[in-house]
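Scroll down for the structure; my scribbles are underneath it.
Heads up, one of the protein chains got dropped from this complex, but the rest are sitting where they should.
Chain naming follows the written order as A and B, and within any one chain the residues start at number 1.
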Amino acid sequence: MPLNLEPPDGNRADWGLLYRARGTEEVVDHRPVFTGDIFTNVEVLAPRAEKPKSKTVMVIQHPCAMRPQGTGLASSILVAEVRQHPEVQPGQWSGYGKLMPLPELYPQFTTGKRHAAALFDHTYHVHPDDLAVRVACLSPRGLNLLLQRWVFHSARVVVPTHDFDEVTAPVYEEADLIEDWCDIAMEAGRTVEEALHDVNAWLQEGLEAGATRQKMLEQDQLRSNVRRELRTAAETWRAPEAPVEDIA
Amino acid sequence: MTDTSGLTTVDQGTASAGITPAPTLPETGLPSVSQLREHAGVLDTQASLLRADTSELHGDLVMREWGVKTTELVRLDVPQLLAELADLGFAWRSIAQLIGVSVPAVQKWRRGGSVSGESRTNTAAVVAACRLIEESYVVFGLARWFECPILPGVPVTPLDLYISKKINLVFLLASGKTDPVQVLDVFDPDWRDTYRSEFEVFQADDGVALRRREQ
Partner (left out) sequence: MPDREFYPNAPAVLVAVEARHPESPDLDASQQSELKRLLADVLPLPQPVTSQSITHLPPADPVVSERTAPRFATRDQATAVTFNSQAVVVETTSHKGFEELCELLRVAVRARQQVAPVEGLMRLGLRYIDEVRVPDLAGGPQDWDEWVDSSLLGPIPLAASLGLVPEQWQGLTVFDRGEGRKLILRFGPREGFAVAPGGPLQRAVPSPGPFFLLDIDSFWTPTGEVPEFAEDAIMRACEELHEPVWGLFEALITDRLRKEVLRND
């Protein structure tokens, strides 16, 4: 069977499975900024434009390319504009190659305003500090579909989403674990900055034979062990050195 | 014992020996459906077991035990059930998928938010399945087992089977009595095509990446 851009779930229009969180009530502030995150009120400057404009955007930079030094975000993040767009039905996902459909991005609306899309022909580079108001995060399925469509738009190659999943699963897991750690640590009295510093140090901590817990996440057989260990450590483990700067 | 409709046979009735039982009514036959039937109080001249295969009978018993355990666990606090799953090492996104809700919904329940009856049952069913597998089969690291492919190179996991409402295949896999290829054939008859790929993961200088396989 020839390979095509994939719909989220066969011919079912179960759009909820694209998202991890929608709306400011669901989005968790201390979750690391990640590919597929959607932010509002972001100042972007189009080429040769005189003044920046405020837009809703989606981060489309590959998760592995967002933190070149390991923890801190790159100083320039690639984003695509998000605009209202008619609902793209499951059978239509093999087309619309210039965008990532975001049906029911805004479930609070009852009209066509609930649907949107990220437009690959309207991209910008922004500073991470400008990504302030996050309104949605994608699920692993949503992320892999985004990457499939972005790569198709950029290189005219269709890569199956299950291939992307092998690459994105470790980094997605890491984002989940950081969120988990912060939840537990903040409940135990840590500030979000302290918790983020601790968890990044814990993930990078050198173990036997040069391994780190961050590296262990690359193996699906080891992820649940790291998870269990993290849920125990988060309450009391402290980084050997205090944080010196904010880590996004 | 149950009849074809999963109906629990009720009490035979006070002083019922002399009372004419209700007439037995004809039924359109269902040869593929498990039937264990006992006519209350009467030794039937012919009892028919539609399958002689004990492994299929065992499968029926496992499913019923799953139902019994779920009924017991549904009385517990949902936060307590969620904590049990977290202690096993499941990711919150996996727990949410197993129950059939969003991650924020699960987080809301952990903080004491209200839970619908259906979600309560689904949560209890997940915990019941985990306990049943741990008690009945040799599975080390339950969460890891759920998250790892059932066949190397094919990205279908027991988690995927459960989410697709194929819990019977999950139990079958856990029992070790089946070939994973047969399970995949049932789950997705086209799996060989679906998961064929020209790409492979490799370690680039700056992290994992994809490249085309060598032909």
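One rule holds in what follows: a contact is a pair of C-beta atoms (placed from the backbone, for glycine too) under 8 Å apart; a residue touches a chain by one contact, two chains touch by 3 or more.
Because the structure is predicted, anything quoted here is derived from the model rather than measured.
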Partner chains on view for the chain not depicted: A, B
For chain B, residues in touch with the removed chain: 4-8, 10, 25-34, 43, 45-53, 56, 59-60, 62-64, 66-67, 70-71, 74, 116-118, 121-122, 124-125, 164-168, 171-172, 185-186, 189
Applying the definition given at the start, please give the residues of chain A touching the unseen chain. 12-14
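Everything that follows uses one rule, which is that only the chains that are shown with their structure count from here on.
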So the centre of each chain is just the mean of its C-alpha atoms; given that, what is the distance between chain A and chain B in Å? 31
Mind pulling up the chain A residues that touch chain B in the complex? 1, 16, 19-21, 25-26, 28, 64-65, 68, 139-140, 159-160, 162-167, 170, 173, 176, 180, 218, 220-225, 227-228, 231
Chain B residues touching chain A - in the complex, by the definition given at the top: 86-93, 102-104, 107, 141, 143-144, 147-149, 155, 190, 193, 195, 197, 199, 201, 206-210
